[in-house]
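Omission of a single protein chain aside, the complex is shown with its protein chains in their original locations.
Letters A, B and C mark the chains in the order given here, with residues in each chain numbered from 1 onward.
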Amino acid sequence: MAETMLAAVVREFGKPLSIERLPIPDIKPNQILVKVDTCGVCHTDLHAARGDWPTKPNPPFIPGHEGVGHIVAVGSQVGDFVKTSDVVGVPWLYSACGHCEHCLGGWETLCEKQEDTGYTVNGCFAEYVVADPNYVAHLPATIDPLQASPVLCAGLTVYKGLKMTEARPGQWVAVSGVGGLGQMAVQYAVAMGMNVVAVDIDDEKLATAKKLGASLTVNAKDTDPARFIQQQIGGAHGALVTAVGRTAFSQAMGYARRGGTIVLNGLPPGDFPVSIFDMVMNGTTIRGSIVGTRLDMIEAMDFFARGKVKSVVTSGKLENINTIFDDLQNGRLEGRTVLDFRS
Amino acid sequence: MAETMLAAVVREFGKPLSIERLPIPDIKPNQILVKVDTCGVCHTDLHAARGDWPTKPNPPFIPGHEGVGHIVAVGSQVGDFVKTSDVVGVPWLYSACGHCEHCLGGWETLCEKQEDTGYTVNGCFAEYVVADPNYVAHLPATIDPLQASPVLCAGLTVYKGLKMTEARPGQWVAVSGVGGLGQMAVQYAVAMGMNVVAVDIDDEKLATAKKLGASLTVNAKDTDPARFIQQQIGGAHGALVTAVGRTAFSQAMGYARRGGTIVLNGLPPGDFPVSIFDMVMNGTTIRGSIVGTRLDMIEAMDFFARGKVKSVVTSGKLENINTIFDDLQNGRLEGRTVLDFRS
Amino acid sequence: MAETMLAAVVREFGKPLSIERLPIPDIKPNQILVKVDTCGVCHTDLHAARGDWPTKPNPPFIPGHEGVGHIVAVGSQVGDFVKTSDVVGVPWLYSACGHCEHCLGGWETLCEKQEDTGYTVNGCFAEYVVADPNYVAHLPATIDPLQASPVLCAGLTVYKGLKMTEARPGQWVAVSGVGGLGQMAVQYAVAMGMNVVAVDIDDEKLATAKKLGASLTVNAKDTDPARFIQQQIGGAHGALVTAVGRTAFSQAMGYARRGGTIVLNGLPPGDFPVSIFDMVMNGTTIRGSIVGTRLDMIEAMDFFARGKVKSVVTSGKLENINTIFDDLQNGRLEGRTVLDFRS
Partner (left out) sequence: MAETMLAAVVREFGKPLSIERLPIPDIKPNQILVKVDTCGVCHTDLHAARGDWPTKPNPPFIPGHEGVGHIVAVGSQVGDFVKTSDVVGVPWLYSACGHCEHCLGGWETLCEKQEDTGYTVNGCFAEYVVADPNYVAHLPATIDPLQASPVLCAGLTVYKGLKMTEARPGQWVAVSGVGGLGQMAVQYAVAMGMNVVAVDIDDEKLATAKKLGASLTVNAKDTDPARFIQQQIGGAHGALVTAVGRTAFSQAMGYARRGGTIVLNGLPPGDFPVSIFDMVMNGTTIRGSIVGTRLDMIEAMDFFARGKVKSVVTSGKLENINTIFDDLQNGRLEGRTVLDFRS
């Protein structure tokens, strides 16, 4: 094994990441070391590198939380449920306390003592990453790491979000925004037996949604999506708003069916106006949802492994991470860019 | 039977109600006529009489939707599940379509074709009222109408709201606002096995909450309820906000436990700011809830009939309705004023 | 309109049905008259005609509860939600009381005062049938009645049964018995996003199950289904036993995953042995389920109307009902025989 590794490091918020050669980190007795094969680039990495959110990471740190790789070292106290050469995913949830009400109830994503990969601990924009064996995803050896990477965060997030809409098979779910997250959401919803209406302002993206199985689409630039969806189907039982902006949010309030549930997946700063009068009259539920638990991950990966959901990915190089960040920020990317460390 | 009845009529929004003697209304073959014994005076009646809400009633009309009385006439097509002299409650939900998805699913309160007593059809501020036998509450003959009246709307509303928090027995629910609704909410929550923390700005009301079974109370004038509740109990699993104002609403966002549910029972005009970032990070659910279904009514009444929940009422006279409205509007009423038609 | 109609009448339990010309029945003000286009022949009709069950119908009566037809007369007190020439389905649940806890909770199929078509009231083995407008299924005018008939009972029953397994999209459900009910169950389960393992003792039927979307099949004649299913997938999250026999029932106990739910759809006489020790150790749930509610019907029909579920039907004539009963009893029928009254 090599003694050093290439990594992209945030040295200062808002500055370009620095590509460095660093010592491969040591592991503690309860940790594993993973050689990273691929890692997707997520909007959250961008927010991390810029220090956008109220609770900030501490530079220097390595972002990246859609890592797929194989185990190259196992700590002395780790049980036999993992072993060297196992293929694993290293996701956003690096670890949780394991003892709080959330952890015990299968809701470790709500743990107040969680560590997050590429944020509070170093992540996968590096050739090697330390991981907690209790929180990695266990993947089949035959999986395509390039395709699998975006499932670890983007796929998981929308899959969980769809579950949280409580829409049942045969009911209607609206997917608002058909970018990277939205494309996955349409596929998951269809695989879950839901009827999908896709909402976007880009006809090409709506055409993609159709191809991925959406039954209805509406271009919110031309058509009032609330009126359209209420007329066509009497309102959506569930709505997944993948990119929360004021407009998308208030549209969803308008096209949800009475008693329906709107799930928010994005993390926009600032306050959004909501009409409590309407919410009470219509019995509407609004709910926030972030990533998913380990059990959600198994399920989301299973849909992927069974071919029900496909990722749209472009391969990228760690050395180009700053350009990729630039393109991501400016909306110039079609689908997910995944860093490939294998060649 | 008399040929005329006394009634309080809204002739023009915002004007005093006129006390009139009107012909007793005829019933259709599928209706019943109820002689009103008592009727509670609710904030909604005030909103109706002022035309406060976007969808307005059509004057002239008679408000009142907490009517308790007995059946004096049964239409020719009504089945034998009701009969003359039965004691019934005439609630807010006058009728629903019976065929839509909401009605078939036991959610008739979400029916888009509902009629509402004292709003879209004449209500119980009158000696007689026409009712739909399929939507009245069936009450024991021994019930005290004065006490039972507020259960029909205030009690039902908070009981349903508490159910919608999805807080389970043994979990913590915060009741925000210990006025008429809040006092009932504390009692229902305790009877449902929940632990209650009451939030208000009036020490006397908080003392009442304690007496009614609240385990904790916090005066939001002196103490930050979010910090207090997070410190004491790690946040509330559920929260019922009985009187939605900006402050009460944003406090609830702060004291809800991660994964918790905030239920809104009030109908304030205007938009309220919500931090979607917090909602997503904390996995919070916000939900609107209005009155309750017929099954909820049976349950809410059963708690009352078993003595688990008591109303705080003052008896009033129809002739004084304008004074009562005045006092209600200015917060001068302790507990519910219930019109008594029996003497 | 004709004055008489052809009907198949049970005059005595266990005797051949008598084909008779009878007066077209009158309707009450709250009823409708339906001209029957088609009606499926169900095992329940056989049980009714033989008086097999503890609670028996009262001869003479007309069986048949999978009727599709159009309304030809509407009672004077019926609301405007139905009108002449509407296409409707007349299902097993003729009516329910509308006021009990079950009816109010969207569980009218559990109503203790229900009437059942072709059992407690006359059914659809006749050119005309009286129906309760509140309980018929509302069908699109373009529906194929021959195909739709079996959905009214067979389809509805397995769809509801699958819901009652509480298996979620992506989980495994075992369908035990791939006869008429089982074939529909496989299709519904697949449309609901579940993974299906089919269990039968007939290779041809298992091949059909595969074609309809089952991921795994096991022939219980050669292979122990419990061992097979536990090995392959770690047990089934849910199981639907469409034809309950001792063997099928105890097999299901063996292949259910811990915490799994077994739903029974059949109505066999006699007692079945169950190991409570195993049930407690494995946290197993066993649950009975019969037909489905009106809301379930809307959903089951919607899957059918969207082409997700197809019926396998053979057209038959009322005059041949006794031969059809004979073939049904002796297992000589492939798919559903549907009486066609249209020619």
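Basically, contacts are C-beta pairs under 8 Å (C-beta built on N, C-alpha and C of every residue); 3 or more make two chains touch, one makes a residue touch a chain.
As the structure is a prediction and not an experimental result, all values here were calculated from the model.
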**Fill in**
For the full complex, contacts between the hidden chain and the displayed ones involve A, B, C
**Item:** Candidates C:S289, C:S311 or C:T337 - the one touching the absent chain
**Value:** C:S289
**Prompt:** Who touches the missing chain here, B:D26, B:D144, B:D203 or B:D302?
**Reply:** B:D302
**Of C:Q251, C:N265, C:S311 or C:T337, the residue in touch with the unshown chain** = C:N265
**Request:** With the full complex in mind, choose from C:Y159, C:F249 or C:F303 the residue touching the hidden chain.
**Result:** C:F249
**Prompt:** Which positions on chain C touch the chain that was left off?
**Reply:** 53-54, 101-102, 107, 109-110, 112, 234, 244, 249, 258-259, 264-290
**Positions on chain A where the hidden chain makes contact** = 29-30, 77, 81, 97-99, 101, 104-107, 134, 293-295, 298
**Message:** Touching the absent chain: which residues on chain B qualify?
**Reply:** 169-170, 191-193, 195, 299, 302-303, 306
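The rule we apply is simple: only the chains that are shown with their structure count from here on.
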**Prompt:** Through what angle, between 0 and 180°, must chain B be rotated so its C-alpha atoms fit those of chain C, rounded to a multiple of 5?
**Reply:** 180
**Averaged-CA centre spacing for the pair chain C and chain A, given as whole angstrom** = 42
**Asked** Just how far, in Å, is the C-alpha centre of chain B from the one of chain A?
**Response** 42
**Asked** What are the residue numbers in chain B that touch two or more other chains?
**Response** 101, 107
